[in-house]
Structures are given as C-alpha cells and as structure tokens.
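Of the protein chains in this complex, one is absent; all others appear in place.
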Amino acid sequence: MRFLETFFNGAVMAKYLPDLLSAIVTTLWLSAVILVLGLSLGLALACLRSLGRWYLTLPIVAFADIGRALPPLVVILIFYFGLPGLGISLSGPAVLILVLSGVLAAFAEEIFWAGLTAVPKGQWEAGRATGLSFARTLFEIALPQAIRLGIPPLVNRALAITKMTALGSVIGVKEILSVSSSAQSFSGSATPLTMAALAYLAIFLPAVLLSRLLERRYSWAV
Amino acid sequence: MTAPSPVHQRPMLEINRLEKRFGDTEVLKSIDLRVQPGELVFVIGPSGSGKSTMLRCCNRLEEPSAGTILLDGEHVTDCRGAALDRMRLKIGMVFQGFHLYPHKSVLDNVMLAQLRALKRPKAEAKARAMEMLSHVGLAHKADAMPSELSGGQQQRVAIARALALDPKVMLFDEPTSALDPELVGSVLKVMRQLRDEGMTMLVVSHEMGFAREAADRVVFMDGGVVVEAGPPEAIFGNPQSDRLKSFLARVSKAEE
Partner (left out) sequence: MGDFIDLFLNAEIMAKSWPLLLKGLGITAKLCAAVIGLGLAGGLMLSLGALSPRAWLKWPAIAFIDLFRAIPPLVLLVFVFSGLPFAGLDLTPFAAVVVAFFLNNSAYYAEVFRAGIQSVAKGQAEAARATGLSQAQAMVHVILPQAVRNVLPDLLSNTVEVVKLTSLASVVSLAELLYSANMARSVTYNSSPLVLAALIYLAILWPLVRLISRYQRGLAAH
C-alpha cells in the first residue's frame, strides 16, 4: 500500500499532469526535428561519399567517426557552456537539436554507406549499361536498395538517439525528465518519476515493437 | 580477308586494336573485331581469355587502355558523361547474373531506363515494355517481383529490358551460365528469335551447340588475342591452331 502511495499517488499525478503533458509535447517536437535533420544530413553525406572523391570522403568519414565515438553529453556540455565564451549563445533546445541531429547524421551516414556498399556491383552496371546517368543510377537503383537494407539498424539508432532528448534535462530544456525531476523534488514524492517512465513507455514502446516488425519484414536477402 | 566485299557495308560494331591492362596484367592484346548489321558473332574461349572483358569494353563498363570502338560509325571510345549515357542506350547488354532490380516489379524494370534515360512518355514506355515482355513470353509476369521468377524468366526479362531501348546491337555476357540446365533452352529460344528478326548480336557463351547452329561467325579467343575466326563449320569442323584444337577437345570431353 505504501508502495502505491509513493509511486502512484493520485493527487500528485493530477497536480503535475498539465506540466507533464506540455513536456511530452516538447519531447515529441524535439525528437521530430532531430529525426528529420539527422536522417537527411546522413543521407546527403552518404550520397556525397559515393562520388568517391577523397576531399569529400575524408571529412565525411572523420565527422562520422567522431560523431559515433564521442559521448553526446560531452559535446552538449562543451556547446552549452563553452560557446558563450566566443559570443555564441545557443538556447538549450538549440544545443540539443544541433548535437543530437549531428550524432544521428554520423550514424545514419555509416548505415546508408554500408547499405550502398552492399548493393551488388551488377546493379550499378545494369543501370549504367541501360544509359542511366550516375545520379539516376544512385537515386533510382542503388539508394532504394541501400535504404531498405538500412531500415532495421536505422530504426534502432533513431530510437536510441531520440531517447537522448532526456539529456536536455541537464541543460534546462523543459522536456519530460527535467519537468518530472523538479516535480519530484517539489512534491517529495516519487510519483512524478513514475509518470515520466510511463510517458516514455507510451512514446517509445510502440517504436520498439515497430522495430521488431520491421526487422522481420526487411530481413530479406538481395 | 580484310579486302572490301563488292557490296561494301559499314560494320555495326567495330573494335580496333583494343587493349586492356589491369595493373601489370595484359588482359587484351590488340583485339580487332567487326560485327556486320544483322550478324550474330559468337565468342568462345577458355575462362580468363579476356572475352568478357572485351564485351564489357564495348559499352565502357570496362575502360579500354588503348584502341577504339565504333558503333555504326560513331566513336564509343570518345564519349564522355551524358554522351556516353546516350551511346549506351544504343548498346543493349545482358549479364550473366541478370541484375534485375530487386526492389522494382518486372514492368518497372523494363520501364525505368525508357522513362529516365530515353525520356519516353509513360504510356509509350509501358506499351513498349509490355510489347517486349510478350516478345520474350512473359507479359503475364509484368506485375511480379524479380524474386518470384525463375532464373530463366529473370534473364528473359533482362533481355526485354535491354530491347525496350531499341538498341542497335545486343551484347550477351554468358547469358546462360548461371542457369539450371533445364532453363537454358528458353533463353536460347529468345536469342534465336532475335537473330531471325535481324538483330546484331555479339555473344560470349559456352553453349557450343547453339554457336554451331545459330552463329554466323565464331571467334576463338585465348590469352587476350583472337586466335581464330570463321564460320562455325570451319571453327568446329576444321580447326587450324593447336590452341583451338585442344580447347575443343577439352570442351567436348566435359560435355560427355
């Protein structure tokens, strides 16, 4: 009974529900912006890399490697606390969007590129032999197959990175975790944290189940 | 042999002193070959003799190291960028591995280059695709995905895909080598039909029976050079060089 009182207190829930709802909206739009920016940047980088010019490949690979190797929180702190010293002050949401879409782009570039290299050479040859240009062959033949191969890992990675919007709580973004943490210290009850966990489950559990479905659907051999 | 015939005809495909090196390895050493309009030229030879490389040089999937290639009097070897893409429209190619696009239906496979490279209107491209698919006997599979077809059917779709672009010449790179024996016949039947319609064809293949029966001329390559060329009766019935003799002996032994 004390357990319910501590973690599922109805009065506390009712009190903080409006705050939490607006925090959910914040988490959702941040996630959407990060997904769109990160995936499109990653795709664009993979396409540029397929041109095979070293002066494009080198910086793209460096970006993808660093983006995958650095803990995002380190970069978030550097941007949030360091940049104002140079006269560049970015808001918490701006830093979060910048860093997380960059990280997603780094992973997405690698996944799209791995997909492109997995498309058999004969597909390129068939396209070029029928008079299609390099760009046409890339966009009509190679990329659709590469994206299809990349969908399961992309969904998993996109999921992992949108979950990182919770890192916004460290730099004052009013998303789910930060709102429920402060509610927890105000109310002296663990209930807001339970609400946060439930809110995240409501958002991400369908995504996890979807990723299972996609993995089964797209696990075909070329 | 090189003396002009009384009725002089410009070759459809002309390969002059073609050379190809991969690093230090010389794969093709000065190949000369002419294919007349409507002629079916068959290229045979042991694996590693350079036959496929020669074929792939004809549409520049492989970049020649030296020499020139002309299609109906136009230089293939001088083309760059978009001009090369346009030139490739006139050179149909059929691969050993079919290379149908797995994410597109049979119909879309045949329509893609018509729409994007040839810029045909959609209705026309579709009509042409259906025409070519019925030509290879697969109109009823238009909406199927490539993975639902047998190897022989996939290869016939690949032939239709190339034909739909109205090429002046068709290159066949071991079109039946990846097929189960019982499926080879259906592909050869389509090729024979093409020949009877007057298509110019250059075929690299191990189907000796088909060469004997359908080829106008047979070219034997070995070690990157053309060793012997002539009508099939001469090549198979009266081989001159030792290399051709031992090749034919090995092949007929393997076929037994």
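The first chain written gets the first letter, and so on, giving A and B; residue counts start at 1 in each chain.
Everything that follows uses one rule, which is that a contact is a pair of C-beta atoms (placed from the backbone, for glycine too) under 8 Å apart; a residue touches a chain by one contact, two chains touch by 3 or more.
What you see is a predicted model; the values in this text were computed from it and never measured.
> Quick one: which shown chains sit in contact with the chain that's not drawn?
A
> Check each of A:L56, A:A114, A:I151 or A:L214 against the chain that is not shown and name the one that touches it.
For the chain that is not drawn, the touching residue is A:A114.
> Of the residues listed, A:G10, A:P59 or A:G82, which one is in contact with the missing chain?
Within the whole complex, the residue contacting the unshown chain is A:G82.
> Suppose we count only contacts with the excluded chain; which residues of subunit A make the list?
Its contact residues with the unshown chain are 3, 6-7, 65-66, 68-75, 77-78, 81-82, 85-86, 110, 114, 117-118, 159-160, 163-167, 169-170, 176-177, 181, 184, 189-190, 193-194, 196-197, 200-201, 204-205, 207-209, 212.
In this text, only the chains that are shown with their structure count from here on.
> Quick check: in the complex, which residue numbers of subunit A touch subunit B?
For subunit A paired with subunit B, touching residues are 120, 122-123, 125-133, 136, 140-141, 144-145, 148, 220, 222.
> Can you list the subunit B residues touching subunit A in their complex?
59, 61, 82, 85-89, 91-93, 95, 97, 99-103, 112-113, 116-118, 147, 158, 161-162, 165
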